[in-house]
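Of the protein chains in this complex, one is absent; all others appear in place.
For reference, chains read A, B and C in written order, and residue numbers begin at 1 within each chain.
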Amino acid sequence: MNKQITVKYFAGFREHAGLDKETLSADVETAADVFASLKHRHGSAEPLGHCKVAINDEMVDWDTKVNDGDTVLLFPPVAGG
Amino acid sequence: MNKQITVKYFAGFREHAGLDKETLSADVETAADVFASLKHRHGSAEPLGHCKVAINDEMVDWDTKVNDGDTVLLFPPVAGG
Amino acid sequence: MWIASDRIEPDQLRDELLDPAAGAYVSFEGWIRNHNDGEDVLRLEYEVYTPVALAEGDKVLEEAKAQFPVLHAECVHREGLLEIGECAVWVGVTAAHRDEAFAACRFIIDQVKVRLPIWKKEHYVKGHSGWVNCERCAVHGHEHPVREAS
Partner (left out) sequence: MWIASDRIEPDQLRDELLDPAAGAYVSFEGWIRNHNDGEDVLRLEYEVYTPVALAEGDKVLEEAKAQFPVLHAECVHREGLLEIGECAVWVGVTAAHRDEAFAACRFIIDQVKVRLPIWKKEHYVKGHSGWVNCERCAVHGHEHPVREAS
């Protein structure tokens, strides 16, 4: 069953996607599914473990389930400091 | 043969000796000999390795020879910082 | 944890950690270097996703306090455009003794660099620019160039 998911892109992902946010309706189970289904947007060839994800402003693991109405934040490899 | 040695005491050694400096004429070979011969002054029961010594403002080992006219600085255990 | 859009003032931040029970204060600052990975850097741009950066930063500080017997620990990270020499991140820790102050300070900056949603784009003297890769990914020896600011 399709879920309505808002996705936000950051840094390199945002530049590649050409937008910072979009809403999609897709048959996805986990955060990793969202990442995989949006490869054409973020364009990342990084191993998943290099990137991070948050759901509704909570950092989560990639195998976390997404629910209808969730906002999924896709973070490219971070580089603070 | 006796040597003329100026000895300076610091911190606890100075307080125990009741003076900061004196000149003595003694038959001493090394800095350790000076320390041992002045035990009644500095009063230290510390192992020699806990204390330090300088000759003419140069840090030296306890087995360094003293020469006639040298100034020997007797340092109790240090505690900077 | 704080995200600052203005200049970081280390001396003011330090003074907020003063404590008569503290015998040791250790601070770390990350400064913008004029070179990285063989390129001459002109300036740097930090993008921060603040809601999560603050929450994750506070988590790091709590972890530090739980692991090491420190009195105070704080961290401030800049966002926006920074010039060469500017302070990008500050960490300050006070403790009774220096062992734990050093250890906690090191722990905090290491974690902040790899866990907070913060990205930096380097603007090079030659006119191009690029997002800098994660330090941990770089250390793990993957194909992308090793780039670390501090």
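Some points to look at:
Keep this in mind: contacts are C-beta pairs under 8 Å (C-beta built on N, C-alpha and C of every residue); 3 or more make two chains touch, one makes a residue touch a chain.
Computed from a predicted model, the values in this text were never measured in an experiment.
Within the entire complex, contacts from the absent chain reach the displayed chains B, C. Note on the undisplayed chain: of the listed residues C:4, C:48, C:75 or C:109, the one touching it is C:109.
Within the complete assembly, C:34 is the residue of C:34, C:50 or C:129 that touches the hidden chain. Listed for subunit B, the residues touching the missing chain in the whole complex are 10-12, 46-47, 50, 52, 54, 57-59, 73, 75-81. Within the complete assembly, residues 10-11, 14, 18, 20-35, 84-85, 94, 96-98, 101-102, 105-106, 109, 148-150 of subunit C touch the chain that is not shown.
One rule holds in what follows: only the chains that are shown with their structure count from here on.
Taking each chain's centre as the mean of its C-alpha atoms, subunit B lies 49 Å from subunit C. For the pair subunit A and subunit B, the distance between C-alpha centroids works out to 72 Å.
As a whole-number value, the distance joining the C-alpha centres of subunit A and subunit C reads 25 Å. Residues of subunit A in contact with at least two other chains: none. Contact of a single residue of subunit C with at least two other chains is seen at no position.
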